[in-house]
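Excluded from the complex is one protein chain; the other protein chains are retained at their positions.
Right, chain A next:
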Amino acid sequence: MKILVAVKRVVDYAVKVRVRPDRTGVETANVKMSMNPFCEIAVEEALRLREAGAAAEVVAATVGPAQSADTLRTALAMGADRAVHVLHDQDPARPLLPLAVAKILRAVALQEKPDLVILGKQAIDDDCNQTGQMLAGLLQWPQGTFASKIILDTEKQKATVEREVDGGIESICLDLPAVITTDLRLNQPRYATLPNIMKAKSKVIKKIAPEDLGVDIRSDMEVIEVNEPPKRKAGVILSSVDELLDKLKNEARVL
């Protein structure tokens, strides 16, 4: 069986982002970019399923500008077999929304015919947490979101997914093909070794324009402005527990 993994290039998780002075967005020029951490987990899971013999091929896909090819190379260096790059240059005022990405990924899925699509549960830049669910809805496939464990039964064409939900861990069973989104605790992604990075350079990245997929990528959201969150007023360092209790009782009045 075949697994399709969607990856996104985002500002590195450790970067403290700054809002642009013109308030049109956050500064992304000359900022370190990386693969979205949840997407790394998705790639890792697909590779583990392949290594366990449950899948024959892992295809990585992304939607984004030319530089997103770096992210696909990372996925290939981790071990993905080949990649699909849907080229799209972003207009900051009319961002590419999860619905458009989901429609593009549906078109890719219809071409590639995977048995399983794995995505991250959310991108750490827009924090939307939508694409996987939308893709599942558009394909009319079942969904297993926020997965912390995936067990595939290729014979019965079923996946058992343990999900991280508000009250604890929920277990559900899905008919394949299905869409699964990853939570942090699904696995620990591997590092790409140098030989694998070299090998990845010869792997194929297929480039596609959204128009070739016949997808309308209208955006129904207009960014009006982006602001810094309100600053908290400076706090004080206290010297003792007594002082702390006194402040909480008499100054903050929360005890």
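One rule holds for everything that comes next: a contact is a pair of C-beta atoms (placed from the backbone, for glycine too) under 8 Å apart; a residue touches a chain by one contact, two chains touch by 3 or more; residues count from 1.
One rule holds in what follows: contacts and distances are computed from a predicted model.
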Chain not displayed: protein name in its UniProt record ("Glutathione S-transferase theta-1", "Light-independent protochlorophyllide reductase subunit N", "Exosome complex component RRP41" or "Electron transfer flavoprotein subunit alpha"): "Electron transfer flavoprotein subunit alpha"
Given A:L87, A:L184, A:I197 or A:L213, the one touching the chain that is not displayed: A:L184
Of A:A56, A:L110 or A:L255, the one touching the omitted chain in the full complex: A:L255
Selected from A:A69, A:L87 or A:L138 as touching the chain missing from the view: A:L138
For chain A, residues in touch with the removed chain: 11, 13-14, 16-17, 19, 26, 38, 97-99, 102, 121-122, 124-138, 141-146, 148, 160, 163-175, 178, 183-185, 219-229, 232-233, 235-238, 240-242, 244-245, 247-248, 252, 254-255
